[in-house]
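For this depiction, one protein chain was excluded, whereas all remaining protein chains were kept in their positions.
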Amino acid sequence: MQAKSRIQGDIEFDRDGRQAGYLRAPLSRNTSGWGVTLIPIVVVKNGSGPTVLFTGGVHGDEYEGPIAVSGLARELTPEEVSGRVIMIPAVNPPAVNNDTRLSPADGRDMNRCFPGDPAGTISQMIAHYIDTFVLPHVDVLVDLHTAGHSGDSALSTNMHKVDDPALMAKTLALAEAFGAPYNVVFSGVDEFATLTSAAERRGIVTIGTELGGWGRVHVGGVKVGRRGVRNVMAHLGIAGGKAETDRPTRHMVVPGPQNYSFAPREGIFEPCNVVGDTVKAGAVAGYAHRVDEIDTPPLEVRYAADGVLWMSAGPGRVARGDVVAVVMTDYEG
Amino acid sequence: MQAKSRIQGDIEFDRDGRQAGYLRAPLSRNTSGWGVTLIPIVVVKNGSGPTVLFTGGVHGDEYEGPIAVSGLARELTPEEVSGRVIMIPAVNPPAVNNDTRLSPADGRDMNRCFPGDPAGTISQMIAHYIDTFVLPHVDVLVDLHTAGHSGDSALSTNMHKVDDPALMAKTLALAEAFGAPYNVVFSGVDEFATLTSAAERRGIVTIGTELGGWGRVHVGGVKVGRRGVRNVMAHLGIAGGKAETDRPTRHMVVPGPQNYSFAPREGIFEPCNVVGDTVKAGAVAGYAHRVDEIDTPPLEVRYAADGVLWMSAGPGRVARGDVVAVVMTDYEG
Amino acid sequence: MQAKSRIQGDIEFDRDGRQAGYLRAPLSRNTSGWGVTLIPIVVVKNGSGPTVLFTGGVHGDEYEGPIAVSGLARELTPEEVSGRVIMIPAVNPPAVNNDTRLSPADGRDMNRCFPGDPAGTISQMIAHYIDTFVLPHVDVLVDLHTAGHSGDSALSTNMHKVDDPALMAKTLALAEAFGAPYNVVFSGVDEFATLTSAAERRGIVTIGTELGGWGRVHVGGVKVGRRGVRNVMAHLGIAGGKAETDRPTRHMVVPGPQNYSFAPREGIFEPCNVVGDTVKAGAVAGYAHRVDEIDTPPLEVRYAADGVLWMSAGPGRVARGDVVAVVMTDYEG
Amino acid sequence: MQAKSRIQGDIEFDRDGRQAGYLRAPLSRNTSGWGVTLIPIVVVKNGSGPTVLFTGGVHGDEYEGPIAVSGLARELTPEEVSGRVIMIPAVNPPAVNNDTRLSPADGRDMNRCFPGDPAGTISQMIAHYIDTFVLPHVDVLVDLHTAGHSGDSALSTNMHKVDDPALMAKTLALAEAFGAPYNVVFSGVDEFATLTSAAERRGIVTIGTELGGWGRVHVGGVKVGRRGVRNVMAHLGIAGGKAETDRPTRHMVVPGPQNYSFAPREGIFEPCNVVGDTVKAGAVAGYAHRVDEIDTPPLEVRYAADGVLWMSAGPGRVARGDVVAVVMTDYEG
Amino acid sequence: MQAKSRIQGDIEFDRDGRQAGYLRAPLSRNTSGWGVTLIPIVVVKNGSGPTVLFTGGVHGDEYEGPIAVSGLARELTPEEVSGRVIMIPAVNPPAVNNDTRLSPADGRDMNRCFPGDPAGTISQMIAHYIDTFVLPHVDVLVDLHTAGHSGDSALSTNMHKVDDPALMAKTLALAEAFGAPYNVVFSGVDEFATLTSAAERRGIVTIGTELGGWGRVHVGGVKVGRRGVRNVMAHLGIAGGKAETDRPTRHMVVPGPQNYSFAPREGIFEPCNVVGDTVKAGAVAGYAHRVDEIDTPPLEVRYAADGVLWMSAGPGRVARGDVVAVVMTDYEG
Partner (left out) sequence: MQAKSRIQGDIEFDRDGRQAGYLRAPLSRNTSGWGVTLIPIVVVKNGSGPTVLFTGGVHGDEYEGPIAVSGLARELTPEEVSGRVIMIPAVNPPAVNNDTRLSPADGRDMNRCFPGDPAGTISQMIAHYIDTFVLPHVDVLVDLHTAGHSGDSALSTNMHKVDDPALMAKTLALAEAFGAPYNVVFSGVDEFATLTSAAERRGIVTIGTELGGWGRVHVGGVKVGRRGVRNVMAHLGIAGGKAETDRPTRHMVVPGPQNYSFAPREGIFEPCNVVGDTVKAGAVAGYAHRVDEIDTPPLEVRYAADGVLWMSAGPGRVARGDVVAVVMTDYEG
């Protein structure tokens, strides 16, 4: 039997056809004690077949996923589908409407809240609902992210290195089908509290994306995202057609912190490259400036590995210890 | 006789050699009643010759100018100079250290505060000092800006259309010497309270720049900025060498609001182009989305003119009435 | 043995006579590491007899209950009493002194925190103390609320529909004795984390009240509240006299969300009725306006059921999904 | 010649027909340097005849005026009009959208900012525009207000006592035509910086309104407001029909602070009456409670004059010195 | 004729006897549009004789002056007085009640607002009232301050070096009469916007005090303050008795910034001395630490002059440029 949640929704996951509605999550405010936040959800089902869940807006300032998923949610008809497509384009509406990574309602990063808590704060409560009431219906999860205001990202999917070789192969194939220029395999990372980790614990084939950042809507990222969700449906046999891409996805790996460069002090960080550039370990990645001090020289930051620049610094102003560059190297399997 | 200011500085503008110090602007805080904000200033003078003023950091989240000007301020020696170079890389330290356009100390946009007020708030007080105690020494002003967090900009200089043909020619030549890919002439704009307008009222030859935006440090913008300040010194005969550029500057014009597109509602704005793209009047500039609402179609926004995209939307989330696209057209003189 | 709490109090619940003091709840602040919040509590006991607990100020902007309970706490003498009366007129002092529903110290709605946590935030800590150290002494709870800034309410008591017919009858009789114009039975509601639910889990006969709202002190609500606490004591035989009312209490029911109307969008909500009005399902309940947009027509909101308007919208400005009308219908037992 | 403003609008006040648009007031934000606030304005003109200006939303939490004026602005056609009707239903959009009296953009009460300043903060800039560019076209001003979150008001118009008997008579007639239950004459009040005072300085016949408060939308206040703006047009001969009311307007006077009662200390204020009640000087107006202190008796507050209660306290929690009651007495001319 | 103010008060300065009341300064708040801040004022007058004004609480976190002045205001009777004593123990109630130097209502330091502005923000409005309506009655001003949260001060009076030798002598004598351990003469300081400067512009004999700091109430500072206000009255012949002190006041001078030491960077500042210590130019005044960085050595700060330490750093954490030590040297006349 399932745990209780204070969140209410009308979706019947087993019903054929298109259902579009909102999950009503209670959010007591000073001016609305019985107030709610409304989480949009659209389910399109037709016959039997696998279930894919597309999520966007777990963080509130990552736009390409919500645009791609909400577009699909408006357009997709049961006739196009064999199986089931669950679309939640704005998992975290308080953050989406506040245009921030963290929820303004509880100061939490929802992607550090899984598997959630039905008696916790709003981010924990939503995480719990997704984990407990949505994920059990799901075979495949694509959770769409970008680098938000934290940086820029080479357009890519990403996935954890998983132990089961069959599952690993399936996940690589899923990523390849999505069709971003790069797919990044993480290994040795503790990501216990993320949505993708929660999905993996339930045996769901899971990928994430990084489709831009710098707080802007990435023209190319939207294109890759829109195509990607269609490609995934085709790959899974849920929709017809076949996966389309410009070029084959290049599989990469980021084995751990050894591929990261960090800001050595607070100040303005001037990078030397943009994401997608080929870089060398030891080369200058950028400079940390103190523009309001006279005669304080900038500090050099160097790349930690050979490879391709996956993530670059976001805001011009960084804090000590912030990640300013992540290098990915080719995945050897 | 000059008006008084509560800001104190030790620079003697008429002394030969290099002077580097701070303007001490009083900023009473709750934990430091006699607190100050320190504005870095470096002056390098040698013999006679024109005076150029390079300013950055009038807004606190525009990085390329402060990087270029503070670099020059560390490196430039009197031996290289015939004339005088005044460098203020962070005119607005409270905003620079807060990483925001507006000053956190008084909520003001300093570039709407000129000619300032010595008894006003900190932004007004600094504006007054620059206008009253620095500008009278200046022949040429280059005030370096970017689109900050408000958008992205095609790398460019800009200038007002001025009535005096000789001054107009001089300003066009100065912009051309700076060597950005584009130079944009504004006409018919009321910019009374900006630093560049204040400079023009004093008969100073004046240009601004737009060297990036999206809240990131633009790799190419830094390059153009660093080269531009050197080019300007060469052009004015203050330093040796000659102005270098990749290609000739293309002179453009933005005659007024008729070249702007605005957000029709609050939501996420997906642009169709990036700055520098050639666009057509009436073509779709982008879409305003409501990703947390089901079945709400995006609204189309269209370009208002033929030309090249100069400014694009900044944050993914826009408010009703925000500028989301500015098109520039070729300048016919 | 009872769980520990960091809250300290001197009240001996079993002592005859009047005791008046404060619970000292530790609240570490930046300027007072050993600071506390002081929760007023008055106990009047005389011989044997049932124990009633009157609580107010669980939310900080609901005034009629605190006024009635603090008045009783100043006036009630042991001579008047057979049994025990526990009075806590301001359960949540940080919220009361901040004039808000939520506690400014932790951002929590205390009435979503029961049964609390002795190691949690201040609202959780107080909830735990009430649940663990006060409720075990209690036979009957009257928890006085209003609609706060969220809306206005028809003057009423309320109660959950409970399964045990004897307890149900006792609770209905208690509500009738309180003597508000209406008594509302909720059914099918998940209210796990409220004070009244916590009391019910302990077998306590429990009612709540709604005695006004709109952020104002309701002249009639204060009158009903003052009379109600006296009526309850008379009804239970704790004090002499008999329950007085203007007219018999009308028992009503709100079976669930089907009796609610919601705001269809953000904007100003103009209601068509005030609480206590008789309304019809399908009739216009009000209009959602966008007064800062030209030519945007208001959206109609309609009533969801026939009956009497129990709750109306609070602030003029509402968010999408806010409750703007709740209709109650006659209770058939 | 008129002073400059940074606010731009397209309305041509002398053109016949209906014009609906926005004044674009520049409001530099951290994420939109060229951002604006959009002030809706509708002008309906037909032939010659007097000009009336209806304004609402000078304060952001006073709803009845904006509802009435925006409704009229949507509906009114040139055919109905002889003369000119200018309608600005939301003069202060930052405050309206923030649901507060004060503007969140500069912390100002716009109704303390007239005649404004084109180089000041946003509230001063808008005040200046209204005063300098709109009022010169106006013969009659009706500025619609309520008591906002500060209190409740008997439904009323109000006006200053003016020295010119003819103007006084005209103003009384205008108020009577509006048709609220009461019309209140202020005398001896320094209101230099309000919109109505600014209008009077230009010789405009001017009234204000108080149509509710407590932060709610007053059902009766909306009705009186809607009818009132139509009545005024009929009275002035701008529109046909004749002024309708339920009963004749009762003219009252509030001669000065001697009719006010003030909160003697911080705490919860329990009033004894609601607006419209007849009250006696020296009778208890209410009680100031300290519900979080044991054994602190409430302080009595008494009425300062005989008459009818015009304004009552707003929020339950008041500060020392707040106005908690204003009594109006019959106007003797 | 006097300029207008929106502040109202009932004090008749020319009436004999004791008058105690409040100046009502309008402070429109979101929940109280007609709200005020109440400034306590007590005037005790008897016959002819000079007028002294004692002010405290111009800054909200400087306690010794308000304690001394409010105590005198409670106790002083007309019988004790020949002349007039005006006492305003809390000139800036919004700051006093917020426990901050700056006013929370407008973010201003009131002691940078003189001579004020009747149409400005609340701090400017109060400054204007004091300057325009109170100072004209005054012969002698004692404005009591401390170092607040900015630092600690040796117990002292202070004064500006004035040009008129007779006025200079009178002021030195007044300071000596007050009887603090030290009296500090400032010279060459631009203090245009302070209360004491405003008083000097009106020819008033004026001193200030520094009676402690560090945000605490200084036991010795209260004693010196209480005695000082009595001593001043005796010295002026307003009250009987004679000025009492423990030891003669030592006259010192702080000629300008050359006696100050500044924090060279942000961090924790460890001083080597406390106020009143004798120090040597070039000796170590303290160390600027970075306790959250490993292996970053503290920076030494040295004294700028020989003398006695007048002011020391306040909070442990300082910003770059903050004053951390001010040395006073013996005054030679």
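When the chains are written out, they are named A, B, C, D and E in that same order, and each has its own residue count from 1.
The working rule: a residue touches a chain if its C-beta (ideal position, glycine included) is under 8 Å from a C-beta of that chain, and two chains touch if they have at least 3 such contacts.
This structure is a prediction, so every number in the text was calculated from the model and none was measured.
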Visible contact partners (per top-of-document touch definition) of the missing chain: A, C, E
Candidate in contact with the missing chain, chosen from E:Ser197, E:Asn273 or E:Thr329: E:Asn273
Selected from A:Ser5, A:Thr100 or A:Thr132 as touching the chain missing from the view: A:Thr100
Candidates E:Val217, E:Ala243 or E:Leu299 - the one touching the absent chain: E:Val217
Subunit E residues touching the omitted chain (full complex): 20-22, 38-42, 56-57, 61, 63, 66-67, 69-71, 73-74, 89-90, 93, 96-97, 99, 149, 152, 214-217, 219, 222, 268-274, 289-295, 297-298, 312-317
Interface with the unshown chain - residue positions in subunit C: 4, 6, 8, 22, 24, 26, 28-38, 105-106, 119
Hidden partner chain, residues of subunit A it touches: 59, 61, 100-102, 107, 109, 112, 147-150, 190, 192-193, 257, 314-315, 318-323
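Everything that follows uses one rule, which is that only the chains that are shown with their structure count from here on.
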For subunit A and subunit B, chains touching each: none
Subunit E against subunit B, contact positions shared by both copies (same if over half, else different): different
Cα superposition angle of subunit A on its copy subunit C, in degrees to the nearest 5: 120
Approximate Å spacing (C-alpha centroids) for the pair subunit C, subunit E: 50
Whole-Å gap separating subunit C and subunit D, where each centre is the average of the chain's CA atoms: 35
Distance from subunit C to subunit B - Cα centre to Cα centre, in angstrom: 57
Shared interface positions of subunit C, touching two or more other chains: 61, 99, 149, 314-315
Full enumeration of touching chain pairs: A-B, A-C, B-D, B-E, C-D, D-E
